[in-house]
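Every protein chain except one is present and positioned as in the full complex.
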Amino acid sequence: MEDFVKGKFEFREGYSYHMPVHFREDPADKVIDPLYGDVFVLSADITTEMDALARFVPKDFEIPEPIVKVQYSNCRGVDWMSHGEYRILQFGVPVRYLGNNEGLTGLYPLVLWEDKAEPILTGREETGQPKMFADISIERRWEDHWFVRASYEGTTFVKLDFWDKEAAGADEIAVRNNATRRVNAFGWRYIPNVRGGGAALSHAVLYPSEAQMDAMWHGEATITWTEYDWWENIIQARIIMGLSSLPILKVGNALRSRGRCILVNSEARALP
Amino acid sequence: MEDFVKGKFEFREGYSYHMPVHFREDPADKVIDPLYGDVFVLSADITTEMDALARFVPKDFEIPEPIVKVQYSNCRGVDWMSHGEYRILQFGVPVRYLGNNEGLTGLYPLVLWEDKAEPILTGREETGQPKMFADISIERRWEDHWFVRASYEGTTFVKLDFWDKEAAGADEIAVRNNATRRVNAFGWRYIPNVRGGGAALSHAVLYPSEAQMDAMWHGEATITWTEYDWWENIIQARIIMGLSSLPILKVGNALRSRGRCILVNSEARALP
Amino acid sequence: MEDFVKGKFEFREGYSYHMPVHFREDPADKVIDPLYGDVFVLSADITTEMDALARFVPKDFEIPEPIVKVQYSNCRGVDWMSHGEYRILQFGVPVRYLGNNEGLTGLYPLVLWEDKAEPILTGREETGQPKMFADISIERRWEDHWFVRASYEGTTFVKLDFWDKEAAGADEIAVRNNATRRVNAFGWRYIPNVRGGGAALSHAVLYPSEAQMDAMWHGEATITWTEYDWWENIIQARIIMGLSSLPILKVGNALRSRGRCILVNSEARALP
Partner (left out) sequence: MEDFVKGKFEFREGYSYHMPVHFREDPADKVIDPLYGDVFVLSADITTEMDALARFVPKDFEIPEPIVKVQYSNCRGVDWMSHGEYRILQFGVPVRYLGNNEGLTGLYPLVLWEDKAEPILTGREETGQPKMFADISIERRWEDHWFVRASYEGTTFVKLDFWDKEAAGADEIAVRNNATRRVNAFGWRYIPNVRGGGAALSHAVLYPSEAQMDAMWHGEATITWTEYDWWENIIQARIIMGLSSLPILKVGNALRSRGRCILVNSEARALP
């Protein structure tokens, strides 16, 4: 056995790694805030029942109103994808973080479906964003009616429909751009122990981003969950059934927009 | 603000979670060893240079021979996918673990490309398998020549070609099935800190599986890396360039097989 | 203009062409009967109303019973695809051809959805098979329940569910293999004039194939059309709405099988 050679890869101080670690070493202070240069958004607020909703929000957050924000984003010009594209369908709850005394407010994501694997891996591992894979159809339109469907292995599970009503004026856009320039997402990063249950890692994360709209429309929207049986997707069944169990009392604040976005990785942090 | 309602989700003793944690709670002792009922395999051993190879293996392992095992698996009858399918292209190094005195041997994976997101997430987060996404073409064949290509966004980066030479007899298959019934994969599970560099989690994992072949053929194989520029896939460029930098001195032990596999999750464990 | 050069491609006697014609010339007598080496089938008979059904069958055929045969085929080992694979979801009506005195019986296809473009082109142009594109999910299964979904741009439009009941014995399979070795499909090949309406080509086609089963199961099946709006797929809306308008009075003769198939191109012919 004298010919055995010991591996030579070792972790170095001042560097950070991603799996596969032996190929992906970066200086710890090399943090990039990626630019999403062309983002098309359809969004709306679902009013639901507080009791139903609170079951899905960790006790470290408080919920001002029983609202689920739904947002479809067609992200183009994504610089870290060589200006390629992917799509997101996000369901999140506006909350305030109670775990420290900073009074942080932001969106607690119940789930983000995305149609490419790489942003899913990164988002889950680095900032605890609860991303899952789905096929998300590109936004299509007939007259003033936009529509998007999310499916898995050929079974549609949710439909988002949007009708344009009125273009927003430059003043309204400017006001909104000022008010929402910086928005916070929270995440709960959880990595289980390899065996025996319990967490190897479990903590809240703050993940800010900055968005600017160039154009915006007010509209009306509907969100429709289609019948879905657990054997259609064993892994995701509880997510879909959980979300679709939330009563949809009202859908309001429906907006369509085009703009840009920066993910402020450099200010993401674990929350005590 | 007196109407704010506190979230009601909390982590419970005796349970384990996956993101999104508020939807995915399981009893800690509920561990399933998934069955892959129908697995088609093309595999071969690349002989490379020890110095080049050792750079990519952590110093907690030693390398008996400068071998990279390449394995394409078309996994069908995957029970946790409702008996659906996905494909894997794995590059790994047979090693011995030096981190404890168990004398464990197994395969240290340099990378596993897979063509579905869910096994990638699970493998990375739970057992430190360095999985990445690629489009992996289904095995096709002309006469006795089988071929598989891996690509990303339309750019092929590696080709595996295999020529059938001779079917293995029942005795040889029986001997191999006995010898390799239980095989170990290692993984290095690494989750970076949200900021500041360094690891939130970094440790070796043992991940056993059991495979049985029903039929096997000996053959000849080639592995061909195509020219690949870093801007074709910024995230994966260092992986592809690292692997393709390993000299291919010889390709031997080329095998084709059909069989079954069980992932022994119940015996996976973090290695001290 | 004296430097202009005349094109040199010309059609030759004794040859046949496919678009692009200048690249795809074959001897007229070179006809290949392709082998589909591994075909998984789920099929069932829908009993519907004769009046509703007869609207969709040309008057050159007569209909013995108001039956629509539904068949999902996962075709593997397709030799002309280098033994690759594609999937078919076919709806057809057993009929007798009245256009001549041969007394030909066979299946008049209402539509065949397929998930790859090449067999669609070939089938439409060469033998008038009314093929259209859809995403057809691979058959999946939970316990004895198999399921397949067809979708377009993320919207499911039809679901086929099948429950295994009883394996067929060798005798029954032998009898069926004898009885159905040779089966006829009809097609209606129609190519419109470039302008002004009317047909540049319009005629019935006979297209035989031969199938052999290795294993078979009796079962129960359901076919479920999901709500579908015309703007989901403008081109296919009338097909989906036409088919789904047929009342489903009963679903019987549900079979699952594995076997092989040969398309007898060499005996396909235009019908007078």
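Lettered A, B and C in written order, each chain numbered from 1.
In this section, contacts are C-beta pairs under 8 Å (C-beta built on N, C-alpha and C of every residue); 3 or more make two chains touch, one makes a residue touch a chain.
What you see is a predicted model, and the numbers here were worked out from it, not measured in a lab.
Of B:Asn193, B:Thr226 or B:Asn253, it is B:Thr226 that touches the chain left out of the display.
Contact with the chain that does not appear here is found for just one residue of A:Val5, A:Val31, A:Leu98 or A:Ile138, A:Ile138. Residues of subunit B in contact with the chain left out of this view: 135-138, 140, 142, 145, 147-151, 153-156, 159, 226, 231-232. Residues touching the missing chain, restricted to subunit A, are 81-85, 138, 140-142, 147 (touch as defined at the top). Touching residues on subunit C toward the chain that is not drawn are 1, 3-11, 14-24, 27-29, 31, 50, 54-64, 66, 80-82, 84, 95-96, 98, 108-111, 116-118, 120-121, 124-133, 153, 188-202, 205, 231-235, 238-239, 242-243, 266, 268-270.
The working rule: only the chains that are shown with their structure count from here on.
Separation between the centroids of subunit A and subunit B, computed from CA atoms only, is 27 Å.
Shared contact sites, meaning residues of subunit B that touch two or more other chains, fall at 81-82, 84.
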